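Note that one protein chain of the assembly has been removed; the remaining protein chains are unaltered in position.
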Amino acid sequence: MSLRLQAQSLACERDDRWLFRDLDLDIRAGEIVRVEGPNGSGKTTLLKILSGQLADYEGELFWSERPMRETRESFLANLLYLGHAPGVKAALTPLENLAWYQALSGEAPSETARFRALEEVGLVGFEDVPAGQLSAGQQRRVALARLTLTPRALWVLDEPFTAIDRDGVAALERRLVEHARSGGCVLVTTHHELTPCAELRRIRLGGGGVDDGI
Amino acid sequence: MWAFINKLRSPKWFYAISAKLQPWFWAAALILIVTGTIWGLAFAPADYQQGNSFRIIYVHVPAAFLAQSIFVSMAVTGLVFMVWKIKIADMAATVMAPLGAAMTFIALFSGAVWGVPTWGTWWMWDARLTSMLILLFLYLGVIALRGAFASRDSASRAASVLAMVGVINIPIIKYSVEWWYTLHQPATFTVTGRVGMPMEMWLPLLIMVLGFYSFFIALVLTRTRSEILRRESNKRWVRELAEEAN
């Protein structure tokens, strides 16, 4: 089994408008794939389809060269998705937030691992502050701590750089490249321009079309 | 079987086949309802207890039958849509909901009108009327839920789930309401379900029921066809159809 996410003639229609059509994708280990396109071109939708959240699409998805329907469990076990909303509870502290994610992903509960993950994203000293009192950037960092906390091969990140300061952006970019180089795979949308590197590949979305089928 | 299911995936195929079917159902509905109405209202004997007012069953009973059947059909088409992603099933479910609500309302209204000569009041918390009222709320819920979603696919799937949840609950609601009714008002006259009705009375009723069902099928076919055109308006075959018509 190897890390490989494929899509064949993927198409998505929203309100009688095609967001994208005939999209073929082949994403493998060691790649950073940046999905580009203007606002409303379906970047988030594509990421949601590729992370198995949306069922309203045409075409076929394959994970490890088998249809997604059959491999959903194994796919989800290898996926880490960070959406627009960070998924951080304001009433809980960063440690408590991470504890839930740790348990949810089937990791053994370990406080040391949580501390280390928070350290990685520069939140030392904020471990026990309710997340509601943290800044937007810091809340995003709590979500990003999951990259370390729950190791997964496939990262699907929707605008992960939102609200993060310059140092954080640089650190996160390094983190993405590192992940790709160690055999992982990153699928990302961002308005922030990524530093070009060997692993980076782009997918451009934009402009739908009119149906002429059936 | 599979060939048939695969054919159902094509709205174009359904559009063609329904064009051939719908006149037959419309004709059957017209003949049966006209025959049943004339027979029921003019020729069937008057009830020895209720006189002529009993004749409202020729509307009330078919409407009540249909009200329940439509909900079940809606759940079945919802299931078909969820399992096989057949869009036709969802279009049919879409057009069935308001029709079912209308039938439920007719059953309720005719029951209330019937209540005046039998109970001397427009409304009694009779078990059947109460279940009908709850059914009306269930229909309104499905219609409202479908209308509330921005995305059509989500709306369809949400309405399907709700219809399925509702259909599991309908028998439970029905039996609990009946139980509740016998507890609170034992041995009052119930509107329908009388045994020993003479043949001259129930034969026109049977004809009316069949007529209502034909009407239901015909109307669903016709309305599903316009729903197909509405949803597939950007498909090539619909455009060609429109050009031919011009």
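All chains are identified by letter, namely A and B, in their written order; residue positions are counted from 1 within each chain.
Operating definition for what follows: contacts are C-beta pairs under 8 Å (C-beta built on N, C-alpha and C of every residue); 3 or more make two chains touch, one makes a residue touch a chain.
We adopt the following convention: contacts and distances are computed from a predicted model.
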item: Listed names "2-oxoglutarate ferredoxin oxidoreductase subunit beta", "Heme exporter protein B", "GfdT protein" or "Peptide ABC transporter substrate-binding protein", matching UniProt entry of the absent chain; value: "Heme exporter protein B"
item: Chains still shown that are in contact with the chain withheld from the display; value: A, B
item: Full-complex contact with the absent chain, from A:Leu46, A:Met68 or A:Val88; value: A:Val88
item: Residue, one of B:Trp26, B:Phe105 or B:Phe149, that touches the chain absent here; value: B:Phe149
item: Chain not shown, touching residues in chain A; value: 1-3, 23-26, 28-31, 51-56, 73-74, 76-79, 81, 83-92, 96, 99-109, 151-153, 182-185, 198, 201, 203
item: Residue ranges of chain B at the interface with the undisplayed chain; value: 82, 134, 137-138, 140-141, 144-145, 148-151, 153-154, 157-158, 161-162, 164-166, 168-169, 172-173, 176-177, 179-180, 183
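Note that only the chains that are shown with their structure count from here on.
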item: Residue ranges of chain B in contact with chain A within the complex; value: 10-12, 150-154, 233-237
item: Parts of chain A lying in touch with chain B, wherever the complex brings them together; value: 14-16, 55-56, 210-214
